[in-house]
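Every protein chain except one is present and positioned as in the full complex.
Our next item is chain A:
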Amino acid sequence: MNGSILFSLFFVALFSYVSYSALGYVYLARMFPLAVGVFALVLALVNLFEDIWRLRRNIASDSGMGLSDLETDWDIAHSEVWLKAGLLIGVVIALYGGIWLIGYPLAMSIFVVLVYRFIARAKLINSCIAGMAALGFIAFVAKMLNVSWPEGLIQKLVNLPWPLG
């Protein structure tokens, strides 16, 4: 519930910023974001008070989505969910760091090997095969669909063969 209040506060802050920033734009650019921002700010405040009211009255947060979105059903503690999510987001940020350093194909292939080996607990040989498959997929898609990928620092310094370069 406290996390929920924090997220509601985020919305109050966001729409306050939107409304304030919109005031600085010329008239024709201002009207749309200002109208949306002010309307949403009022709603965000009402939502925040509702959350606080629920907390004070000890009413359980209505986490059910009904028709609005996919339901989340956890059989582990919420604190553990957040911890694991944080770790996984950290892994993705590390992947981005890898891409920045050694380029997309190489970083992504190594990422696949590591995920297979340490998260899926696959055998090393299978992990390496998965990594090669990832590299092959990237090369195939690049050739067939003419797509490009982010270059890394290493590509700027060393002349690597395609698709690593």
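The working rule: a residue touches a chain if its C-beta (ideal position, glycine included) is under 8 Å from a C-beta of that chain, and two chains touch if they have at least 3 such contacts; residues count from 1.
In this text, contacts and distances are computed from a predicted model.
Trainee: Choose one: "tRNA uridine 5-carboxymethylaminomethyl modification enzyme MnmG", "TctA family transporter", "Molybdenum transport system permease" or "Heme exporter protein C". The correct choice is the protein name in UniProt for the chain not shown.
Mentor: Choosing among "tRNA uridine 5-carboxymethylaminomethyl modification enzyme MnmG", "TctA family transporter", "Molybdenum transport system permease" or "Heme exporter protein C", the correct UniProt name is "TctA family transporter".
Trainee: Touching the absent chain in the whole complex: find that residue among A:A13, A:A29, A:I52 or A:M132.
Mentor: The one listed residue touching the chain not shown is A:A29.
Trainee: Using the touch rule from the top, list residues of chain A that touch the missing partner.
Mentor: 3-4, 7, 11, 14-15, 18, 21-22, 25-29, 32-33, 36-37, 39-40, 43-44, 46-47, 50, 61-72, 76, 81, 84-85, 88-89, 92-93, 95-96, 99-100, 104, 108, 111-112, 115-116, 119-122, 130, 134, 137-138, 141, 144-150
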